[in-house]
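What you see is the complex with one protein chain gone and the rest in place.
Chain nomenclature is as follows: A, B and C, assigned in order of appearance, with residue numbering initiated at 1 for each chain independently.
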Amino acid sequence: MDDAVTNSPVPSVRSCRTGAWLVGARGSVATTAVLGAAAVRAGLAGPVGLVSELPSLAPAALPSLEDVVLGGHDVVVTGYRKRAEVLAAQGVVPRDLVVALGAELDAADADVVVPAAEPDQRRRVAALAAAMRDFHGRHDLDRLVVVDVSSTQPPLDTDDAELVTDLASPEAVRAAWDAGRSPLPASAEAVWAAYEAGAAVVAFTPSPGVGVPAVAELGRRAGVPWAGADGKTGETLLKSVLAPMFVQRALHVDSWSSFNILGGGDGQALADPVAARSKTATKAAALEAIVGRPVPGPLHIDYVADLGDWKTAMNHVGFTGFLGTRMQLQFTWQGCDSALAAPLVLDLVRLLAACADAGRSGAVPELGFFFKDPVGSHEHALAEQWHALLGLVDELAGRRP
Amino acid sequence: MDDAVTNSPVPSVRSCRTGAWLVGARGSVATTAVLGAAAVRAGLAGPVGLVSELPSLAPAALPSLEDVVLGGHDVVVTGYRKRAEVLAAQGVVPRDLVVALGAELDAADADVVVPAAEPDQRRRVAALAAAMRDFHGRHDLDRLVVVDVSSTQPPLDTDDAELVTDLASPEAVRAAWDAGRSPLPASAEAVWAAYEAGAAVVAFTPSPGVGVPAVAELGRRAGVPWAGADGKTGETLLKSVLAPMFVQRALHVDSWSSFNILGGGDGQALADPVAARSKTATKAAALEAIVGRPVPGPLHIDYVADLGDWKTAMNHVGFTGFLGTRMQLQFTWQGCDSALAAPLVLDLVRLLAACADAGRSGAVPELGFFFKDPVGSHEHALAEQWHALLGLVDELAGRRP
Amino acid sequence: MDDAVTNSPVPSVRSCRTGAWLVGARGSVATTAVLGAAAVRAGLAGPVGLVSELPSLAPAALPSLEDVVLGGHDVVVTGYRKRAEVLAAQGVVPRDLVVALGAELDAADADVVVPAAEPDQRRRVAALAAAMRDFHGRHDLDRLVVVDVSSTQPPLDTDDAELVTDLASPEAVRAAWDAGRSPLPASAEAVWAAYEAGAAVVAFTPSPGVGVPAVAELGRRAGVPWAGADGKTGETLLKSVLAPMFVQRALHVDSWSSFNILGGGDGQALADPVAARSKTATKAAALEAIVGRPVPGPLHIDYVADLGDWKTAMNHVGFTGFLGTRMQLQFTWQGCDSALAAPLVLDLVRLLAACADAGRSGAVPELGFFFKDPVGSHEHALAEQWHALLGLVDELAGRRP
Partner (left out) sequence: MDDAVTNSPVPSVRSCRTGAWLVGARGSVATTAVLGAAAVRAGLAGPVGLVSELPSLAPAALPSLEDVVLGGHDVVVTGYRKRAEVLAAQGVVPRDLVVALGAELDAADADVVVPAAEPDQRRRVAALAAAMRDFHGRHDLDRLVVVDVSSTQPPLDTDDAELVTDLASPEAVRAAWDAGRSPLPASAEAVWAAYEAGAAVVAFTPSPGVGVPAVAELGRRAGVPWAGADGKTGETLLKSVLAPMFVQRALHVDSWSSFNILGGGDGQALADPVAARSKTATKAAALEAIVGRPVPGPLHIDYVADLGDWKTAMNHVGFTGFLGTRMQLQFTWQGCDSALAAPLVLDLVRLLAACADAGRSGAVPELGFFFKDPVGSHEHALAEQWHALLGLVDELAGRRP
């Protein structure tokens, strides 16, 4: 493999001033992304964790991190410096960086909007789209990519017939608005606003958004690309390499028990069983898709406050080999959620900006590599997703028409 | 992935009576292979564990297990039924199978040769080649594949200048014999004999054999294919999917600590630090090749008698992500060595027979999927090896000239 | 420690023909106990797993296993030989023992009663007491100990005021019967019958029984001893040694996450969240009692069919040391439930018979060593429970009046 992480420079020649609009701009992932982008720009951090800096992706000539401007919106008002200090205290980011880049963090606060309270969904969405356009104009951007890194929200209630009808098309949504209803789930409002503002969209959470029929149709009409859903940073990442191994070796997976504990804001959100349903659904998808059938075994996500941003996954796999011999694999993944997710956010902004630049619109299945539940693709095996990503790199490099 | 293990029949149409000559024919792996092949033939065992029965390999039209005859040689004289009963007591194979297939096991004893004591290496090798030819003739075989599943032996002493000279070519070996020396390492004698007998060779252990220059040259002259080395059944199998994951995600592997405990004959052999050197060398190769640099961390193999054939690997990986955040992955693999290795032996016999049938000679790098230290290839990532294997299937299917 | 497991004989001089009446006599634990007792008597199994055979317990002069007769009742009719063969196939017990002791297993079937269907609780209980008395008489027993090893049942509904009133005293129970109600929970019927028959009782499950006020009062009036509740064989056993370690070292346990997966009958029963409530309550008790406060962290018990009788507990402990440094302990316990529980059942029968013989009545807190939720004691630390057990041994040895 020629992709060992090195410090060798990667040419990034696509001249494309790119805006990244973070939905949930004050969260841990967003804060780490803002700090990290500043650190890389200042030469204080290397490319570790950034897929977009791997030699294999160099031919895509992605927009440089120098050319990426971060902004977004959040209901939280605490500034980046304060948020970053909290993360440093938890060991998520180095305190030295927070100290060295305090001015950059303070400056970044200027690009975070706190939406005004507005009961009318249509006006709320319009205000958001206006804020995005304003950000676009103020920074003289070539492209804007909206990334949802806000708290996970529950899946759509598909038993609600009126809701399903209201979300069938952009026209139906507007008709529902006319009738005084607010059909869009909260997580879809920013996506709708993004498409109204001509922005590409990354669904980094499992919340309903890019997959809602009306929203997807709006995106198609806007001619922008999108990618999702739900960043693959831990347990599912491991499943996406381990499950193919069992399949290719003809070993029968009898059960796969998945226990996740985490603290932090994400943990708190997932402690709500209704919100967690989106997450457990995307987490289960990979295994079933790779093994080709549902695999028995519990999947729990539990909030354990003292773990903070440290997500620990303990998995137990029971499998059968030749002549019925039963064997086991266990693993424990102790990952820092923000440290794993933040660079992928930057990767996706760069990649989706390049896709938009190259005229791609609609779901970009080749970005499934980054997601638990890839839109536009049924491929969950990481190695196959990696090859698809390299194919996209070839396309962006103009090597494939 | 469309390779979920199913019970659907796979067409095996290559009519090719194939002999499998097992070096170390009384060992656990060989005994499990003999029992397992009989069980599959009798319809008492399914395809689980057999890569060659996966739908993806069907186009290769491999010789059917019905057409595979197992024999070999060993210094041990205990019969298969007795050996299988011991394995059943350890939970390695089901006792029901041993009872049901007692007659088949007894019959298989007839094809195991105990070599006569013979101090002269040239004569020892010649006697072995004669035994192989006899087996070939007696069973009216189309092909013979010799598989080394004997105890691991130490690597060549490359500081021994005379030895290196003696092993430089077939002629040098013969000249050494003329001079009364025995240059071939014990593990290479059977390979030499195999090539003399026109057989293909699978090096399922890390012992020196197919890679010895004189031996490789003899193989080339014989026009037969070979594959190796050292079956990949546990810790290294996991490394070959986990290490690419770290690389493709741009995560920096700081250390990888590998602790292996196992009992049984293999464990006893590896308790000898000199013999273990072959094994630790092949085990280390994968990680370094995939990560692109040596990775710090101990690699121990320890003999723990009570584990029997159950090989337990405990690994600890320290890695760094974005902005220097340090994280950990641990895994424990509790595998049954024979249950994992035996079906691969049958897979390799079928695949190498098909390769021979298709006119392939020399090292077959596309079989690297099965090995810790693939001959003729520097690729260690399992997913890439799987694609190479599928390419070989295409070739065998006549879809690629 | 002078209690290393040895094969040295332990004097058992208390002449006391003891009956063991197993509630759930056909379950895995009961079957393993019946097979195991026969194996020890026949000299085919050693004392491993039997606490009552440790040198430290010799002074108690417990009734010999030779003098223990096993019987009981169950709705299941499958014979012991068949049940034992199933356990052997799962690796829970050695098949050789099942073959060698087939006659003994068949003979044991004669002492298992299948209760006739009887809708009236009073008559059901009376019939059970009669069956116990019959067993007592038929085998000319000195003592009878009833052991509940049946499926776990849900805790009492303490919100049901009428039920609480009905269970307040033996008289209240009888009045409820007169009024046509069936106040006793199913798990308490056998305990009631036991006390009616003058038998001692071991509550090896967390089901409501010995702790129900009316039942406890009946036991006190019967003057018999009892012990419970819920055999401590795995995760809680570990907690009862690890938690004191943290406390004695002044380390602060921040969270303790407990994940249990198991198959088998017990697993199926616990897959019912209502029944599982009894179990999770007893499991949580130990940790809180030892640490002195509730410890955050999830506690899951999940049914994973392929594990069979193999109970796997994966625990993650987050703890804080000096100056706030955060650390972790993880463990995985892979135990065979029946192999762990069955010898404790035999231990408890012998110990409780000796207690009865020595005139003890009421709860025996010194037997807390064996239980997750010791009746009559708030001590959960295993080492302290061990000392209490040794104190009981002293008492039984007549060394303490």
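In this section, a contact is a pair of C-beta atoms (placed from the backbone, for glycine too) under 8 Å apart; a residue touches a chain by one contact, two chains touch by 3 or more.
All values reported here derive from a predicted model rather than from experimental measurement.
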item	value
Residue among C:L237, C:V375 or C:L396 touching the omitted chain	C:L237
Contact partner of the left-out chain, one of A:G91, A:P213 or A:G292	A:G91
Residue among C:V291, C:C355, C:V375 or C:L392 that touches the chain left out of view	C:V291
Touching the absent chain when the full complex is considered, from C:S169, C:S182, C:T280 or C:T320	C:T320
Residues of chain C (touch criterion as defined above) contacting the omitted chain	1-5, 32, 35-36, 39, 45, 47-51, 53-54, 91-94, 97, 237-238, 241-242, 244-245, 247-252, 289-293, 320-325, 327-336, 339-340, 342-343, 369, 381-384, 386
Residue ranges of chain B at the interface with the undisplayed chain	254-255, 257, 259, 261, 296-298, 300, 302, 304-307, 312, 314, 316, 318, 320, 326, 328, 330, 332, 334
Residues of chain A in contact with the chain not shown	91, 95, 332
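Everything below uses one rule, namely that only the chains that are shown with their structure count from here on.
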item	value
Superposition of chain A upon chain C: rotation angle, C-alpha, nearest 5 degrees	180
Euclidean distance of C-alpha centroids - chain B vs chain C, Å	49
Computed distance of Cα centres, chain C from chain A, in Å	50
Chain A and chain B, separation of their C-alpha mean positions in angstrom	42
Multi-partner residues of chain A (each touching 2 or more other chains)	320, 328, 330, 332, 334
